[in-house]
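Just one protein chain is left out here, and the rest sit where they should.
Each chain gets a letter, A, B and C, in the order it is written, and its residues are counted from 1.
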């Protein structure tokens, strides 16, 4: 696992916490991969459309949960740390994050 | 590949067309599976949060496209065929489809 | 209130039912208008951003409910009636409705 180059001056415990969060996120994404394979099986077996749609809804919710989790992590770490060092940098990070949220809302 | 029990009285060409649509849907879902594995790699390599969010947005869009495609198929086949045989059955199918759309909108 | 030109051959009771549905929809939209005016007051009084966002979420949900209600009405009436008269016309209506759903999902 690579070193995160955006957080030079963080404590060991903060790095531990982030590694735990990353592990949890990875497990969620593996579950989502399994759900997508489940969708393939449903399509291949020509299961009932409405049941497949219900399962797609579940995958979307699971993806959203990962997105919201990532966003909180990003705001609490990257954005606040950038702002702590330089006000302008903080505002730039906020703008970047807002654009990402806007794309997510529109997808 | 199993026989679809909801479409007893459809022509061979219609069955062919639906098999083609199913194959296309399966390929899209395999691409989505690849995208989800890409997300795992991004998280594992601790890539920049905003880039991961952008990729999640892309997966959501791809899933939505499958959902809309399935929905069109469902409306054009299951719902219209049910309605052709029995008006009440048609309305029940419409209600069921509307609930699925509503869940999708809320997810 | 104008005559709906898309439903020439429907029974009186069906027309009554649709007028009732339209009245209900109109009341919902008036409530939404009131909610939007409430948002203006919140912005004007410089209320807390998060509270305004919560209220925007409520307006979105209310708008969605109207959209889903309209969609069900459209599928159960326009689409099924078109399909009952002509198979091709039914499929065209399904395609048009699917595009509307797709735009709604993306908004």
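The rule is simple: contacts are C-beta pairs under 8 Å (C-beta built on N, C-alpha and C of every residue); 3 or more make two chains touch, one makes a residue touch a chain.
Since we're looking at a predicted model, the values are computed, not measured.
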{"item": "Chain not shown, touching residues in chain A", "value": "61, 64, 67-68, 71-72, 75-76, 79-80, 83-84, 87, 90-91, 94-95, 97-98, 101-102, 104-106"}
{"item": "Residues from chain B at the interface with the omitted partner, ascending", "value": "106-107"}
{"item": "Residues in chain C touching the chain absent from view", "value": "1-4, 6, 22, 25-26, 29-30, 32-33, 36-37, 39-40, 43-46, 48-50, 52-54, 56-61, 63-64, 66-67, 70-71, 73-74, 78, 96-97, 100, 103-104, 107"}
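The criterion applied here is as follows: only the chains that are shown with their structure count from here on.
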{"item": "Centroid spacing, where centroids are CA-atom means, of chain B and chain C in whole angstrom", "value": "23"}
{"item": "Contacts with two or more other chains, residues of chain C listed in rising order", "value": "106"}
